[in-house]
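Left out: one protein chain. Kept in place: all the others.
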């Protein structure tokens, strides 16, 4: 993967996107899906934001700061939701979201 | 929107993507989400395939035939799943999926 | 398409995404592509932001305000770049970007 200044953040975004996709799918396989609805919904948004941020950084876009800022906000919300649930997939997803939010905040402040 | 040969298929893909996003969200708001799990999952895949097919056609990609072929298959599966449920959002989504599958099949045969 | 409060903005985003995809492709077919490099690059980012905003609105995401705010900024930049070029595809893309930026700003202020 890239060795440049975006490397850590791209990796955090990809891990978070992956964790969110996996968490949403795992939530849908729980015996009672109803309490997981908010988690599934936030996972979806967070995955999409993270894949997009990874793509913008991969091509050195001029809008990395803006995209990473939004991504950090959605990661925060997804982490807060996932932390409410004790399942392993939720706990791991929350962790990936917290890490990604941190990396995205660092990135969005690069030109600040 | 475009006036070219892709117009009908782009429109069908966008309507289908929209219907799938809306259906997934509506399923997540049902009082019992558990029976909707397969529908939410297929809606997600179908929405993503349809947005992607619309993008490929919008730029006149060389891979429209291949992408529309996959999109048609996912639309078929999503229609079949949605048709199992009597909710209005599922019935409308199924209709959009059937229409999109038809348009995508026409498109994927263009160079055949 | 949806008849709700997001309708106009979703439509503007989809038209803008389509115009950006088409503009990028048309730039790549110009006899001299070099002066179009910035336009191709910005079209790419703008298309992706617009498709994403349309998807977030289609599913009534909780992050529409944030995503539309970023989308508006990228649309502004894309319009400014496209306006530098006299080709029809650039002029039409600039127009779609200005309209989309306006709709996204209205949307991003909805909960403000």
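Order as written gives the chain letters A, B and C; numbering starts at 1 within each chain.
The rule is simple: a residue touches a chain if its C-beta (ideal position, glycine included) is under 8 Å from a C-beta of that chain, and two chains touch if they have at least 3 such contacts.
Here the structure is a predicted model, which is why all the values come from computation and not from measurement.
Only one residue in the set B:19, B:67, B:93 or B:107 touches the chain that does not appear here, and it is B:67. Of the candidate positions B:23, B:36 or B:55, contact with the hidden chain is made by B:55. Against the chain not displayed here, chain B makes contact via residues 41-42, 44-45, 48-49, 52, 55-56, 59, 61-63, 66-67, 69-70, 73-74, 77.
Mapped onto chain C, the footprint of the missing chain covers residues 24-25, 28-29, 31-34, 36-37, 40-41, 44. Residues 1-2, 10, 14-15, 17-18, 21-22, 24-25, 47, 51, 54-55, 58-60 of chain A touch the missing chain (whole complex, contact as defined above).
In this section, only the chains that are shown with their structure count from here on.
Multi-chain contact residues of chain C, defined as those touching 2 or more other chains: 55, 59.
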